[in-house]
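All protein chains of the complex are present and in place, except for one that has been dropped.
Up next, subunit A:
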Amino acid sequence: MLSVNNLSLSYGKNRALSNVSFEVQQGEIFSIIGANGAGKSSLLRCISGLVKPMEGTIYYEGKPLPKEPHKITAAGIVHVPEGRRIFAPLTVKENLKAGAFLVKSRSEIEARIEEQYKIFPRLKERENQYAGTLSGGEQQMLAIARALMSRPKLILLDEPSLGLAPLVVKEVFRIIELIREQGVTVLLVEQNAKKALSLADHAVVLENGIIRKTGTGKELLNDQVVKEAYLGAGHSD
């Protein structure tokens, strides 16, 4: 459904991505793991159109990806950015409406909001509260719910478990599986390598902007190099 070919990106002199290629299949969870600064967020920003790669192509559903972010969103790809980036001065409900920005019909938007409240009952309780006053976990749920408001075909999740308590992390991963069950393809960036790999159908390891390993989630979980670098004692949750 998404194929990334020989993607390269630099910020000035700093090379963030070199020759990155991989393919995401329809309906799967595809994980990207890697250390800080490996280029994971940069990769997602290329796919959602926020930055322009210098080289390489991205194909989505067999066609070249549109150029501008709003067209990419309209085509069915939604990006939940690192650090949640909810609209803090807007209410929870307004944030959800913002997520359905491309939906014209008001009744359709209301129906989708109700749908999200079923998945995230906590958000309904807080619907008129300013989003900035939510807890970290609630903000992450809101960021995901807001993204789902557009009914994406592909969702890009950038470190959704970052900075959350173990119980909430568990909840986040449960929701990621739920999203996939609803037929949405998931591209997941995580530092929590163990969780991300056990969930993933396929995965890649990104190191200094280069893809080091490719395989199924299981293969990478059992890979000696990956085990030492990413699943060592300090890295397991």
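Keep this in mind: a residue touches a chain if its C-beta (ideal position, glycine included) is under 8 Å from a C-beta of that chain, and two chains touch if they have at least 3 such contacts; residues count from 1.
Basically, contacts and distances are computed from a predicted model.
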Listed names "Pyruvate dehydrogenase E1 component alpha subunit", "Transport permease protein", "Twin-arginine translocation pathway signal protein" or "Amino acid/amide ABC transporter membrane protein 1, HAAT family", with the criterion being the UniProt name of the chain not displayed: "Amino acid/amide ABC transporter membrane protein 1, HAAT family"
Hidden-chain contact residue, picked from the options A:39, A:53, A:99 or A:137: A:99
Residue among A:70, A:174 or A:218 touching the omitted chain: A:70
Contacting the left-out chain in the complete assembly, out of A:88, A:165 or A:178: A:88
Residue in contact with the excluded chain [from A:78, A:113, A:154 or A:221]: A:78
Positions on subunit A where the hidden chain makes contact: 48-50, 68-70, 73-74, 78-79, 81, 85, 87-90, 94, 97-99, 101-102, 146, 150
